[in-house]
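Note that this complex is displayed minus one protein chain, with the remaining chains in position.
Order of writing sets the chain letters: A and B. Residues in each chain are counted from 1.
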Amino acid sequence: MSARPFIAAPWAVLAAAVAASAASFAYLGVDFIALFTGDSASQMARFAAGFFPPDLSPEFVARTGRGVAETLAISALGTILAAAGGALLALPASGRWSVWLRPPARLVLNVLRAIPELVWAVFMVLAAGLGPFAGCLALAVHTSGVLGRLFAETLENAPPEPAAALRNAGSGATVAFLYGTLPVVLPQYVSYALYRWEYNIRMAAVLGFVGAGGLGQMLYVSLSVFKTHEASTLILAMIAIVTVVDVASAWLRRFLGS
Amino acid sequence: MAVIGPSGAGKTSLLRVLGTALRPTRGGLTIGGSDPWRLARPALRRLRARIGTVHQAPPLPPRQRVVTAVLAGRLGAWGFWKGFASLAHPLDIAGARAALARLDLDERLFDRCDRLSGGQLQRVGVARVLYQRPDLILADEPVSALDPQLSDLTVGVLATEAQARGVSLVASLHAVDLALKWFPRIIGLRDGTIAFDLPPARVTRPMLRELYAAESRVVPTQDNEPVALPDARPRAVAGAPPLCR
Partner (left out) sequence: MSAAVLPVPRDPALGTRLVLVAVALLLLWPAIELAEFDPRKLADPGTLAVMGRFLSTFFPPATSPEFLALVLRSTIETLALATAGMTLAVLLGLPLAMLVSESLSTSRIGPARHAWLGLAARLPVRAVLIFMRSIPEIVWALLFVRAVGLGAAAGVLAIGISYAGMLGKVYFEIFESGDTRPARALLESGSARVHAFAYGIVPVALPELVSYTVYRWECAIRASVVMGFVGAGGLGQQMELSMRMLAGGEVATMLLAFLALVMIADGVSALLRRVLV
C-alpha cells in the first residue's frame, strides 16, 4: 500500500494566499456589505438598468462604426510604426553595430516596454493633443519596445554567413544586410508584428479613456454625461471587435498552416 | 591553379586568406601590388569587389530567389540605390539568366533557393561569381555536391571563363583527376605547407600517394577510378599574370 506523497508546497501557498487576501481586504477597508445593500444597491441597479436597451439609432450606430474604424486605424498605424521602430532599434540591440551599443539599446527597449501603453497615451496627449494621433503614437512607442526586443533576439539567431559573404565581395554593409540577413528574419518579424497587432486592437479601444481617440474616447464621454444607452452600444462594439479578431486570427493561423 | 590535398591541409584557409576574409597572423599578402590589410576601407571594398569567391556551402538565404542571389554578385559595383532597387524588381534578368544557362540552370531563374537541391545551390553560387566578373576567382570545393558529369561541366566553365577573360582562378578540389584535367598549375598542400607546385605533366603517382598518405591509401578522384595521369594536355593561361603571389 503506497501512500500518496503529501505535496505540502501548494497547500502552504494556498494558506499564505488566504492570509494575504484577508489582509488586503482589511487594509482597503472597503465596506462591501454596505456597497451591495440598501440605497447603494438600488442606485447601482438603476445604473445597470440604464444600459438596456443599447442605443441603436442609425445616427449613433454610424458614429460607432466610425469609432470602430478609427480604433482599427490607430492599432494598424501604431503597429506599423512600431515594427519600423523596433526593426531599427533591434540592430544595435542585437550587437550587430557594436558591442558597446548593445546595453544602451536594450535599456531603451526595456524602458519603452515597461511603461504601460496608457501612461504613454497620457504623455502623447500632452505632446500631440487629444485625438487618435496620440493613441497611435503611444502604441507605436510602447510596441517598439516589445517588438524591438523580439526582433533583436531573431537577429541574434540569424546566420551571419550570407551577409558576410556579400561584404567579402565588396558590398556595402547595408545592402549586404538587405540581401543576406533580411530575407531570413523578415518572416519572423512579420509574424511577431501581426501577433502584436491583435493585442493592440484591444489596447487601441481603451486608450481613448485618456483622450487618445477611438471607441474609448467615445465611451468615456458617453459615461461622463451618463448616456448609458450609448455606452451600451459602444461596449457591444468593443466585444464585437475583440471576438471577430480572435476568430479571424485563429482561422488565419489554421489557414496559413501549422 | 588548382590546390589539392587531404582534408585539414589548409586549402580553405588559404583561399580565405587570398580572399581577404581571413587575416594572416604571420607573413605577408600582396594582391594587385598592395597589402590589402593596409588599405583604407573604401579601397579595400573596391579590391574585394574584384575578388569573387565560390563557397563550398553556398551562403544563400533560403527564401531568396535564384535571380536575386545571382544578381547580388555585382552589389560591390552597384552601390546602395541600385542594390536596393534590384530587390524590388531584378535589374538584369537577362544577365542572370545568361550566367545560369552556362551551368544548365536557367529554368530555375525565378525559383526560391530552398526549392533547390544541394548541387543546384552550388551551381547558383558559381553563377553569382560568373555574373560578378571578378579579376580573381577563388573556388573552395565548388563541385563537392555535384555528380561527375556536372562537376566536369562546372569546373570547365570556371576554367574557360578564367582563360577567356584572362583572369586568375584558384580552385581547391578534392578530385585530383579534375584538377589534372583542367588546370595548368597544380599546387599540392599538406599540413599547411606547399608540397609541390608543378604543371600536371610533372605530377607523379608517388607524389600524389604521399600527399594523401595520411588520409587514405587511394588518391581521391571524381569517380573513384585510379587517377589517370594526363598525357600532356596542359592548357596555357593566355597572357595575364596571376593577380596575387
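Note that a residue touches a chain if its C-beta (ideal position, glycine included) is under 8 Å from a C-beta of that chain, and two chains touch if they have at least 3 such contacts.
Note that this is a predicted model, so its numbers are computed, not measured.
**Q** Of the residues listed, A:Pro103, A:Pro116, A:Pro160 or A:Pro187, which one is in contact with the missing chain?
**A** A:Pro116
**Q** Which of B:Arg97, B:Arg123, B:His174 or B:Arg190 sits in contact with the chain that's absent?
**A** Going through B:Arg97, B:Arg123, B:His174 or B:Arg190 one by one, B:Arg97 is the residue touching the chain not shown.
**Q** Given the full complex, what residues of subunit B touch the hidden partner chain?
**A** Answer for subunit B: residues 65, 67, 88-90, 93-94, 97, 101, 109-110 touch the chain left out.
**Q** Which subunit A residues touch the hidden chain?
**A** Considering the whole complex, subunit A reaches the absent chain at 4, 7, 9-10, 13-14, 17, 20-21, 23-25, 27-28, 30, 32, 35, 40, 43-44, 47-48, 66, 69-70, 72-74, 76-77, 114-116, 118-119, 122, 126-129, 131-133, 135-136, 202, 205-206, 209-210, 213, 219-220, 223, 226, 235, 238-239, 242-243.
What we mean here is this: only the chains that are shown with their structure count from here on.
**Q** Of all residues in subunit A, which touch subunit B in the complex?
**A** Contact set of subunit A toward subunit B: 159, 161-162, 164-172, 174-176, 178-181, 183-184, 187.
**Q** Using the touch rule from the top, collect the residues of subunit B that touch subunit A in their complex.
**A** 19-21, 45-53, 55, 57, 59-64, 68, 72-73, 75-80, 83-84, 87, 132, 134
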